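With one protein chain removed, the remaining protein chains of the complex are shown where they sit.
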Amino acid sequence: MTGSVSARAGMALDTPALRYRMIRLIRGFELRALDLVDAGEIVGGIHPYIGQEAVAVGVCAALRSDDLITSTHRGHGHVLAKGSDPARMMAELAGRETGLNRGRGGSMHAADVGLGILGANGIVGASAPISVGAAWAAHHAGTGQVVTTFFGDGALNQGVLLEAMNLAALWRLPVLFVCENNGYATTMPISGAVAGTVVGRAQAFGIPAVTVDGMDTEAVLAAAHEAVTRARAGDGPSFLECLTYRFEGHHTMEKQYRLDYRTDAEIAQWRQRDPLALAGARLSTVERERIDAEVDEQLAEAVRYALDSPHPDPAGALDYLYASGLRGRAGWSA
Amino acid sequence: MTGSVSARAGMALDTPALRYRMIRLIRGFELRALDLVDAGEIVGGIHPYIGQEAVAVGVCAALRSDDLITSTHRGHGHVLAKGSDPARMMAELAGRETGLNRGRGGSMHAADVGLGILGANGIVGASAPISVGAAWAAHHAGTGQVVTTFFGDGALNQGVLLEAMNLAALWRLPVLFVCENNGYATTMPISGAVAGTVVGRAQAFGIPAVTVDGMDTEAVLAAAHEAVTRARAGDGPSFLECLTYRFEGHHTMEKQYRLDYRTDAEIAQWRQRDPLALAGARLSTVERERIDAEVDEQLAEAVRYALDSPHPDPAGALDYLYASGLRGRAGWSA
Amino acid sequence: MVGVRKLSYAKALNMALADELAADPAVCVFGEDIVAGMAGLTLGLHKRFGSDRVVDTPLSEQGFAGMAIGAALAGRRPVIEFQIPSLLFLVFDQIANQAHKLSLMTGGQLSVPVTYIVPASGSREGWAGQHSDHPYSIFAHVGVKTLVPALPSDAYGLLRSAIQDPDPTVVFAPAQAMGSREALDIAELAPVPVGSARVHRPGTDVTVVALGHLVAEALLVADELAGEVSVEVFDPRTVYPFDWAALTESVTKTGRLVVVDDSNRMCGFGAEILASAAEAMPLVAPPRRVTRPDGAVLPFARQLDQAVQPQREHLAAAIRAVMDGR
Partner (left out) sequence: MVGVRKLSYAKALNMALADELAADPAVCVFGEDIVAGMAGLTLGLHKRFGSDRVVDTPLSEQGFAGMAIGAALAGRRPVIEFQIPSLLFLVFDQIANQAHKLSLMTGGQLSVPVTYIVPASGSREGWAGQHSDHPYSIFAHVGVKTLVPALPSDAYGLLRSAIQDPDPTVVFAPAQAMGSREALDIAELAPVPVGSARVHRPGTDVTVVALGHLVAEALLVADELAGEVSVEVFDPRTVYPFDWAALTESVTKTGRLVVVDDSNRMCGFGAEILASAAEAMPLVAPPRRVTRPDGAVLPFARQLDQAVQPQREHLAAAIRAVMDGR
């Protein structure tokens, strides 16, 4: 029964060039999405992943195509790195019928079950136990699948995530907990929110935990590879703290406010460790430019595809509400 | 504003004899309550505290009368040790108008606000953040009060308790977390439920945590005293793991089942470290017998008081539902 | 186990769960103390199906309710037992905000076949305010399938259907029904479709809608009043989806309606039935509800606890009032 959820293969990420390509794809995707937010084509805004790309790419590079992931409100990078078609992802953000979720989910709920992407989540921390449950099923089915759950530093203070770590540790389940520590939960710095250390929180449950440079794909990959190997061998969960930074505001809406929770100097300093530049530096200029051009072409096409796609028919507003096909009563009669 | 909740002084517990007396009082209270359950005078049953008395007494001996506590489903010992009148407590268990809660709460919700007892709770873990909030208020009011929250080993797996520890640590609040590790959450052994160690879980939040012999009042008192001193000095929360054991079933209802989650041998072994005997051994036989007789007299009177007290008037079934005096609609019209 | 016997409600639930575990290897059970099986639901199942299928959990309701979703997404059909009705409050995010929403939000990519069961809902005398809720109206409001069987045969049939259903489903087994018994032929036990009502007693003057343990009470009242008024006792069996067609048929016949409902009055199940009837059914007299009071918290003392629950005398009075057109 398990395993059926993950059949299609994602993009290969097994060379530095392919990983650079994916980082570039995510970066370009996000920049175009920001434009579409400004243009009013993406309604409601997004939580941009710009600056954190090395985490998604490094981790997904360590995964099998049938491995599962769950994601967050800041999830575009995870979904693309696991292999989703940027055109269908962009169509989802634009609320089109051709979107990954047929326009029903949008930015915060993108899922691509055929690729093992069980979905982003609008509630911080909520994905963690879902991942543990999928890992429990995979473990008992003997599929060898590993389930990765991405979350931010803010999620470390959600009880349900801590409960999930305990359950995964107790039952030695194949889970990789990936904390993207970008220093802030919206405006709250981690120092104001987390007593003790990040890795210490996982270690207290007996979960092996390490801190890695989240701006360096290769460092993330190495650590993720070790963790995934351990999980696949039946040796239980691991925890990665990836030190990273978001270059943009928490959400596109942030531009409306004058917030001073971080300084320009701090942002500039982190931008010097841009994961795109770090990964690009591993390639020749020629190769990099070739990839950039290909990716830009692909993304231009993705935007075209999204904007040319049809809007969903309002008559189907409650389609898929029940898997059983149940139709409840309408809110009014004709 | 804070501090008003705790005006009356409880029983003094500042000598070994007084502590023995309180252990004896709790033990005797529980034995009589068990009888009243069998007799049908206490409806719904109780979670007996027998075997764990040294924890409540040792901790409460370290507290000021204006300090606050919150308690659990297994809360009779905490309430008595903080100073509640056993007669009014017994009346509460028997559902009488003279009970601590006027018969509205029963065993799992006993509160005695004048003594700083903010209440037992039927939901495992739920008291912890309540205590942290009271501590936050006390801290900001500068009352010097310390808030103690009692909970079982089972509660360690409730996210909300972990959240509460983080908040208390972060804000250096005067909270004493007391884990009564009696080895089981109903039928679940701690080894099947807690990954990592008990004290490690608190230490991960930067909270000083020690394990003490929960059968020995004096050991509990010493550790609690240190923790309370730290809290009062403004140095934040502490955590005590008290190793203890419940001699009876989880709940009086357990007798209906043939459960085999623990062995007779294990029970017998723990009974050899009966906190009553340990505390009694510190006194002369004469003194002990004098105390026993006094306590038995007091308890006989408590039972009489409870059973002679009036049942609440059904017309007042929804009294106290709203502090504002709001009366909602009845469920039926006459 | 063949032939006519007196089957208890608790045993019926236990048999339904056993039969589903036997029929479908995807079915599994999570909960607290379910290996011991104290609530009756899982009695003997760990022994029969093992630790891979019947899993005792730590006290992490949110954690394992979330896990159940994940396991469901990976192809399993988890059943979760909750020892207390209000533990559903603790996992309300997992049920209402996650399990219920994933199918629509993913455009049908995901479905979440999880069954949540409380094998002792409503008042358990002496367990006081935090252990005595009957929050079925809340789940119906959210749109989670919500089943409240009245009889052992329905307990069996509805639990089986809940587990087979591809959507999240909450099953309330009222504490006051758990001990009830029904004479039946075990061989005839079968799944009961979700959303189909049952008329326990036909009548022509007034339709009494009752759920769960209150069905038996309604039948007693109908008997009591038999000389006076012909009462039809209508048991929806499932609160959501509700069998509107059957209720319309009944009310079209009787023209009068009384609902007896063990949830709070305001925005409860009873309100929905009266509202729907007022909108579209041919009532000849104002309908009535007998419910818990607004905002009720069940007090501990037995006299107070009972004073807050709907009683037979109130139902009888409501029926008489409706017959009088009051």
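A, B and C label the chains in the order they appear, each numbered from 1.
What we mean here is this: a contact is a pair of C-beta atoms (placed from the backbone, for glycine too) under 8 Å apart; a residue touches a chain by one contact, two chains touch by 3 or more.
Just so it is clear, the structure is predicted and the values come from calculations on it, not from any experiment.
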item: Chains in view that touch the one left out, judged over the entire complex; value: A, B, C
item: Among B:132, B:223, B:243 or B:276, the residue in touch with the chain that has been omitted; value: B:132
item: Touch with the omitted chain, as defined above, among C:93, C:125 or C:224; value: C:93
item: Residue, one of C:56, C:81, C:165 or C:294, that touches the chain absent here; value: C:294
item: Selected residue (touches chain absent from view) among C:42, C:83, C:111 or C:130; value: C:130
item: Contact residue for the chain not shown (choose from A:48, A:103, A:116 or A:237); value: A:103
item: Touching residues (missing chain, whole complex) on chain B; value: 1-5, 68, 70, 99-105, 109, 111-113, 118-119, 121, 123, 126, 128-138, 140-141, 147, 159-160, 163-164, 166-167, 170, 318-324, 326, 328-329
item: Chain C residues that touch the omitted chain in the full complex; value: 86, 89-90, 92-93, 96-97, 100-101, 104-105, 128-130, 133, 137-138, 140-144, 240-242, 263-264, 266-280, 283, 286-289, 294-297, 299-300
item: For chain A, residues in touch with the removed chain; value: 42-45, 95-96, 101, 103-109, 121-125, 154-155, 157-159, 185-188, 192-194, 254, 257, 259, 261, 311-318, 321-322, 328-334
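Following the convention adopted for this analysis, only the chains that are shown with their structure count from here on.
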item: Centroid comparison with chain B (C-alpha atoms), farthest chain; value: A
item: Cα-centroid distance, chain A relative to chain B, in whole angstrom; value: 45
item: Approximate Å spacing (C-alpha centroids) for the pair chain A, chain C; value: 39
item: Interface hub residues of chain A, defined as touching at least two other chains; value: 159-160, 163, 166, 170
item: Junction residues of chain C - those touching two or more other chains; value: 58, 60, 62-63
